[in-house]
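Note that one protein chain of the assembly has been removed; the remaining protein chains are unaltered in position.
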Amino acid sequence: MILFILKEGADPRELKERLASVSASWKEVSLYGMSLILAWPDEYAAKVSDQSVVSKVKTTKPYPLASNEWKEKTLVEVGNVEIGGKRVVVAAGPCAVEDEQQVVETAQAVKRAGAALFRGGAYKPRTSPYSFQGLGEEGLKLLRRAGDEAGLPVVSEVVDPRDLPAFKGKTDMLQIGARNAQNFQLLKDVGRIGLPVLLKRGMGNTVEEWLLSAEYLLSEGNGRVVLCERGIRTFERSTRFTLDVGGMVVARQSTHLPVGADPSHPAGRRELVHALTLAAVAAGADLVIVEVHPNPERAKSDSEQQLTFDSFRLLMNRVTALAKAIGRDI
Amino acid sequence: MILFILKEGADPRELKERLASVSASWKEVSLYGMSLILAWPDEYAAKVSDQSVVSKVKTTKPYPLASNEWKEKTLVEVGNVEIGGKRVVVAAGPCAVEDEQQVVETAQAVKRAGAALFRGGAYKPRTSPYSFQGLGEEGLKLLRRAGDEAGLPVVSEVVDPRDLPAFKGKTDMLQIGARNAQNFQLLKDVGRIGLPVLLKRGMGNTVEEWLLSAEYLLSEGNGRVVLCERGIRTFERSTRFTLDVGGMVVARQSTHLPVGADPSHPAGRRELVHALTLAAVAAGADLVIVEVHPNPERAKSDSEQQLTFDSFRLLMNRVTALAKAIGRDI
Amino acid sequence: MILFILKEGADPRELKERLASVSASWKEVSLYGMSLILAWPDEYAAKVSDQSVVSKVKTTKPYPLASNEWKEKTLVEVGNVEIGGKRVVVAAGPCAVEDEQQVVETAQAVKRAGAALFRGGAYKPRTSPYSFQGLGEEGLKLLRRAGDEAGLPVVSEVVDPRDLPAFKGKTDMLQIGARNAQNFQLLKDVGRIGLPVLLKRGMGNTVEEWLLSAEYLLSEGNGRVVLCERGIRTFERSTRFTLDVGGMVVARQSTHLPVGADPSHPAGRRELVHALTLAAVAAGADLVIVEVHPNPERAKSDSEQQLTFDSFRLLMNRVTALAKAIGRDI
Partner (left out) sequence: MILFILKEGADPRELKERLASVSASWKEVSLYGMSLILAWPDEYAAKVSDQSVVSKVKTTKPYPLASNEWKEKTLVEVGNVEIGGKRVVVAAGPCAVEDEQQVVETAQAVKRAGAALFRGGAYKPRTSPYSFQGLGEEGLKLLRRAGDEAGLPVVSEVVDPRDLPAFKGKTDMLQIGARNAQNFQLLKDVGRIGLPVLLKRGMGNTVEEWLLSAEYLLSEGNGRVVLCERGIRTFERSTRFTLDVGGMVVARQSTHLPVGADPSHPAGRRELVHALTLAAVAAGADLVIVEVHPNPERAKSDSEQQLTFDSFRLLMNRVTALAKAIGRDI
């Protein structure tokens, strides 16, 4: 596709007419404060010039807006936290919000240990209809309170576009989970919301499909997207999923968006979480998600993979040392 | 879980009190005209008896309602077509509805060749935001008209719960696609609708997860569910996906619901569709989906895998001969 | 690569000189009673002509000799049995040879039921060093005796080139198993032996790699090769492996060699074997392998997937009906 970046305040009408005159199709997107026109097919659109255009880029990837063929690395701000820069951002918290004490304690503990974001699930997509489905809006309120008390911005997963109003004001970043990574309706709706998005890779999705899911968000005008590898489905079952470190690196080399990893879900067992977190950071993750619970064995979901406060503190020490060794902060 | 089947018209209150008295949890479901109570944990619930109960079944699968531990094979009626019986039901039609002529012609052609259901996509979940996204409600109207003229019940995919009102009256069966196979919100909403459901397996989902997705539908009271294998993600890329015939057979041996296959998507290429369709039927598929287009090379989506009318007619001859050889009709 | 087919009795020296003069590389192979010269790179070799050449074929596949770009379907004869023709060849027998009575009884039973080949393992590649490793040469002798008494040619697996002398005279067809599918030394040695070969696909190999393993055999001059799909490694674990019917069809469309399937190993459980066998035959398998044991529950290996005599007889009835319906014999 051909990406036209317009001059500030320029009127795109003439450009569109010129595209129409060569039978090209286009899509207009407002992104990162810029007016953009994506046009195709290439052989027609490439010939078009217009005085409204600052720059014209021929993109070769199926995800032109998410690709780094036209833009330097994007920094995504969540509250006062910047993702995609020198700092390795650690988002920590319980898999599911269970009660006030649990979230408040956990937020305090992860803050003390050095986490930058507080993450917890209020709406839980569960494989079985008989599993705990989350506290819903009540959970979002508890997260907000716990995050505010600890001084941490809050990340939580949305599973239904109709819940989006409930997230406003209570959440600083929306997560789209692996099972909804190709729920394109949800992507479109979240793309129209001003909140930053943490977009997980689907367990059966290629890197290209993952970036195309990000493209759905960007093409709706939301460029505040952080990609998150969380393990893919492979024949190996001694881990819950296979953390695809290589895929994460390919994504980082293909997009201007920050890319991180969730080592907790592929681990599936506490004793693997440290090693996988360190691997992700060493390979360049801009963000890592770690599940932490005051008493993992009593957790209502994913009890096997959540860390205790002590174990998380130890992990943060290890991540900090490693981040410095590779020229990053934490 | 323990499944209590109640006497017709019986009052479940006393049973619930007895379950409460042993600290068991339960869920009440109305399914197949029966009142059911699912209760757990087993060690508590198993001890409970009540005069309201006709039958008490200890289920061992995580999907008690979908499992065949309590029920003989279910027949799902779609219009005048019965799925799950002796007949191998062929659902055919274009990947996407494009215009009236296309759907009307195709419906006539597949009807003449012996198809039992007309299937076409009005709302298309596409990997790329720049691909044709379907005609939406207008497409549903065209499908209805084409199906009515040909005398075929209509199947079409729903991708957003908010679109469900548009499907009422226009569609005889709802399809839930592979990418939404774990969109649990959509499953819950479709579970509350009276329409039969064709539930595809997610490309990264195990057989057990697929049956758990069906359980979402059943636990909301919709038992008119047909499962559909459509290929899983594997390392082999000479086919678009790997049709998991073995997984389909395992599903058939595990559930009372009809189980079918979509050989078109895993094939990804026309010349493989015949062989995969025959394989699915030979392995016991209750339904097969075949994509047919008047002019596949001009199709707006999946042009590589749609059959011409001639090729479909030939396939129907082959499927008919095979079905008879294994003691089924078409 | 460019494939030169030479006139009968022609002297290839001049052709080689011409190839040398344009800096092309070549390999000389004697196959199917023909003298062949494979030469590359294409841009040089394509220009060469010579009076010794009957036909010059530009092959586009990485496996020129195995591809069907130059040759019609090959029939492989094993004793009096022809593989690759109208007949669906069933090779049956125990996973492992255990004792004389077992093999003799099984050979008689599978013969009576209509099997064309008797197959049993004397050298067993086992995942664990503590599992039964087979009877070795003694097992080959028992197979021979049982096959002769029943009037069935014998197929058995070779795992080490140094064992090849023991197979001579005792076996009519050599099997190369999935774990040795890329044991290129073994392939080269077996390629130099006159016996027909049943080449299984490796559980982690693509269709292309599988055909390249066949190419090793053909490029050593052995063209009597039958390919056998036996299930690949995928995330699905409700079956032992995933029978890749689509991959088998792609292989059949790419090679002149017969292509078959082993439904027993991917099934891993007796109750799946019938359905997978029928699927393979419906999709066009030229050969199917079925494991049969007089008393499967006492078998020393793979006891879960071997059929009883009764079950095998029933399967043969079903396969026969199906084969006729698709225009084949058994």
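Here the chain labels run A, B and C in written order, and each chain numbers its own residues starting at 1.
What we mean here is this: a contact is a pair of C-beta atoms (placed from the backbone, for glycine too) under 8 Å apart; a residue touches a chain by one contact, two chains touch by 3 or more.
Fair warning: this is a prediction, and the values are worked out from it, not measured in the lab.
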item	value
Visible chains that the absent chain touches, using the contact criterion stated earlier	A, B, C
Residue among B:K71, B:K111 or B:R233 that touches the chain left out of view	B:R233
Candidate in contact with the missing chain, chosen from C:I2, C:I37, C:L212 or C:A299	C:L212
Missing-partner contacts on chain C, residue numbers	1, 27, 38, 40, 62-63, 125-130, 159-162, 179-180, 182-186, 188, 202-205, 209, 212, 215-216, 219, 232-233
Residue ranges of chain A at the interface with the undisplayed chain	204, 206-208, 231-239, 242-247, 249-250, 253, 266-267, 271-272, 275-276, 278-284, 318, 321-322, 324-326
Absent chain, residues of chain B that touch it	233-235, 237
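The rule we apply is simple: only the chains that are shown with their structure count from here on.
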item	value
Distance from the mean Cα position of chain B to that of chain A, given in whole angstrom	32
Rounded Å distance, chain B centre to chain C centre (Cα mean)	37
CA centroid of chain A to CA centroid of chain C, Å	48
Per-residue overlap in chain B, given as positions that touch at least 2 other chains	204, 232-233
